[in-house]
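Structure, as structure tokens:
Here the complex is missing a single protein chain, while all its other protein chains stay put.
By written order: A, B and C. Residues from 1 in each chain.
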């Protein structure tokens, strides 16, 4: 069950709002302080990725962030880009990161995915159940105070 | 056009998230600092009112806040309670506020409406276009920096 | 910021210092605290709002409720509030004509609030 849902036009400025909401709801749900930085960065990466995909495909659809503040604290970020694009994610090894032929966009995407995968223990990336798009699902255990 | 939309289960804790979002988006849209306190309080009042109505009617539907960050900065808060309840708002004169027979709920509703009406110059309360419910629409002029 | 409540006794008065945000989420805790004081026999309450960062209609409703309840038992109820944004909220709602408002705790106690 989603307790809070945030939808926003695919503009970089709104990624900041999404980070704010992801952290505020987590804090109130009782997520441990040490995990809040992870949530901030992971929600930001997932939303920045979705915004980049919408812009790349000229989609004006909103990016959707749904949050469940029950155990576990779960954030799902849904984009509406073709699934091939959404799932084509992988972390890059150091030598490729520094490679001249790698475009800045490809580098940013690779680094973004490395951050998501490295930060979030419970991460799933999969096609949405209905329509076109990809869902990035992240969750963290709540140790309620 | 709504640029940001926040939907939340009718729980008091989420009103805080709504205030946060209302102010953060306004600040980024360039709303003057002096107006941010107004936005914080007005968004909070409109959402608290919607949450109270949903709880009063046993509705589990989400409260919906949509924000347009174009000129003028506009926030709409939609509840799903019967329209009679939603529109039955009025500010109370001082002697009635202190009256013993006034219930605490009625007092809070009257005070909440007085705050909304007193703070927001451009305020509209009307039935939603589709389905059951009331929309509280507030807007503020943006003087982009 | 969270709600912070601290109470102390000054002569016949109990001063309840409120800090943080008093809103639809935290107001129930303020109500409980005020009711506990009144039910415990306290009859002269001064609520110090100087450290309040945010106050909404739910918080105002709780304050009015406490004032009425005290009045019913011949008690007194005063509010300390000198910050302009807060005062504006009392003016807009006409509650400045309902509550005795004071500039400081000393002023409230001196006036026998």
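Keep this in mind: contacts are C-beta pairs under 8 Å (C-beta built on N, C-alpha and C of every residue); 3 or more make two chains touch, one makes a residue touch a chain.
Worth saying up front: this structure is predicted, and the values here are computed from it rather than measured.
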Wait, the hidden chain, what does it touch out of the ones we have here?
A
Tell me which of A:35, A:51, A:125 or A:142 is the one touching the absent chain.
A:51
Return the single residue from A:2, A:111 or A:132 that touches the missing chain.
A:111
What is the set of chain A residues that contact the non-displayed chain in the whole complex?
12-13, 15-16, 37, 40-41, 44-45, 48, 51-52, 91-94, 97-98, 100, 104-105, 107-109, 111-112, 114-115, 118-119
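Note that only the chains that are shown with their structure count from here on.
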Centre-to-centre distance between chain C and chain A (centres being mean Cα positions), rounded to whole Å:
44
Chain B and chain C have mean C-alpha positions lying a whole-number Å distance apart equal to 25
If I count partner chains per residue in chain B, which residues reach a count of at least 2?
13, 16
Could you list the positions in chain C whose residues touch two or more of the other chains?
none
